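Please see the structure below; I have some questions.
For this depiction, one protein chain was excluded, whereas all remaining protein chains were kept in their positions.
As written, the chains take the letters A and B, and residue 1 is the first residue of each chain.
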């Protein structure tokens, strides 16, 4: 049976000199705490602190990076136990699903998922066997046995992972019950919420009305006007801040920014309340709310994030049957120079704002994002995101961004994951790739070793703490 | 006189460890047969099996990669013997043309053409001298002497090249006479056609009417309606299949897909028959025919290919005087996420469809194509195409595609050439670059050597046979 190759020098340049430099840099940050300023872990995990039920539930079912790859090779989502919206039966035998996963493990060769899983199996669970048809059952049993132990409960892992802070993402209407429960429990782990009000901003989405009602309930404000809506939103910002929130996030198709007049806002909002808003209204409202969120951030100090350019739920059949986040979100070409101009002209010179911008369109790294972040004091660049949170992807990010924006207009690493046990794997990989990138620069005399030491520390903890005010 | 440097380690990483790994991987696939699932060799070459007339006719005149580069440096196409449409005189002294080619050989430094030609000269013709002003005549004579030998006839080369299957591309109206002749000859080489019905789909092209008439004749169907057109097309699909075809291909400016209603189809088709179709009709019809070809593929099992994004005949003077395929086709920015959505929603989840998509816009590799192929079961990615079928181009393809789509949602290599003697050179280069890419991954402990062995075999033969049903 193949053993995982978790070489201590993994991911580093094969040249012995560069490799040695990379390792020296990596060693300086390897054991630093994990600062996780943006992600999608369910806080209930930590609030309940129950044992993970089984390996399939732990690893495969919550991770659309994994099951979308199996799906792409013709394995139905039903066979992988992905729950359907209408409750149609799906495979319930998790051991059987685990076998499919192990039999098809070669599909992940060379993907970041394989690198993360290797770390999880070896470092987190102490099981250095690579999944394969022949060891599927043994591995399932071994993992199952581990999960029953107290040291594999979520809080124990959180502490073992040395997580300094973990940020979880929530709708504006979210009462943050799990955060309340966490706080009440007396457990010391720092878990804070990030406000992502997308559902309340998408006027033309089927769920908008329900979200507005939930928001009204949460804020205890009757949302019958645009002003009331803004008041409710401010209420939620304050509420999230009371739970330690330092940031907001917005997922938008386009990062177009444009302030509407007060009467325009009111007119659009009334149309939406009467279910008469069209696509044009919805787009205008989102562009306006980006302006408005920046204004609010200047007032209350919450760091503003924008994650644009994903066309969600591209595959309507999968969406209709299984719902969102099933690996069917496909990036779009994205424009920042003109789209962000109004927001940056309004707030980009204001030292009170921190605006962190992400992209799925790598052609914008050197063309638009690095020049913008290399000029506007308020703007910083988020790390390589989603499909680009990978070895080659991170390298392209650094290669295309850092000569123009410098290292200090970036904000370190985000794991952005809902797969809790993969968190240390992701941070370890990012630290290695940064170390390797810097080692190559040192070996070419572009920077010296002292600079590289300062930079690797900055990328690992300093920049992220500063940018996210943690 | 400079000798060609056909180092056995060519194209591999200079690091000794990586180079050794690359060579070991390459050796495992070096002698595997050539599977050529897409290309533009004229089947008459193999049907006639005549000797190639002379070096210029063999190498330069059919290869627009070569003469467009000479043209870009101010050498008129007339001086290179490229035939004119109106029969205006061009250089007929092929030895003289050959001299121009040799004198300007430095223009190809670092291009894939130079790498392919080195292989052809050394490995195919046993002439390791690099073309130069001073050896032009001697080289011409030496090549000429080789071409007269029976072992340099097309079929002998086909067998020596170990071509398992060669696919040639033809219009829907093509009677496939050369394939009939090949079949009748009793020769064992497997040469199969691919159906490329572009000429019948471009309603506003000057040659459309003539193609429809030819199609009607070939199918023996009077094409007076859209339904008759579809029937004729199905007839040709069946006819091509009877000659072993396993695939179709479409060249489109944009991969926009959109099904028209039956009355819309009929109305547009009637306007076209009355020479009243405009650009909008033509675009709508192409978008519809992509949907229709996918439907037909689900029915009859032909693999569907799309090659979008080339603006053909950009230089109108050259087109008017010399015709198409003269090095004047220039890529355009191409969008896939929205354009393919309708087709993928209609057929992308259907296991009966294989849709192979290509691009000339490398910015779509990581942004659109890898995420799409990494999700939809029907969709696979064709290899680095045309200008990107090069050492750096293939490397970018692998770097930008494989972390998201994996290796198993790609389909191996296509030589896509009309230059018959360059076929083994192109496959050898592709195998080397894949081996080098995988060796780098092994040396960084991203994959292990066993995985790399499996993958290099898959990329060389397994994936292409499976994707193209060969």
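Note that a contact is a pair of C-beta atoms (placed from the backbone, for glycine too) under 8 Å apart; a residue touches a chain by one contact, two chains touch by 3 or more.
It should be emphasised that the depicted structure is a prediction, and the values quoted were computed from it without experimental measurement.
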item: Omitted-chain contact residue, chosen from B:145, B:210, B:275 or B:311; value: B:311
item: Which of B:108, B:161 or B:226 contacts the chain that the document leaves out; value: B:108
item: Contact partner of the left-out chain, one of A:76, A:217 or A:371; value: A:371
item: Touching residue (missing chain; options B:361, B:428 or B:451); value: B:361
item: Where the missing chain touches subunit A, by residue; value: 15, 17-18, 335, 337-338, 341, 344-345, 348-349, 351, 363, 366-368, 370-377, 379, 399-400, 402-409, 440-441, 443-448, 450-451, 454-455
item: Missing-partner contacts on subunit B, residue numbers; value: 2, 5, 7, 9-15, 68-69, 71-74, 106-112, 114-115, 311, 314-318, 327-333, 360-363, 387-388, 390-393, 396
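Keep in mind that, in the parts below, only the chains that are shown with their structure count from here on.
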item: Where subunit A and subunit B are represented by their mean Cα positions, the distance between them in whole Å; value: 40
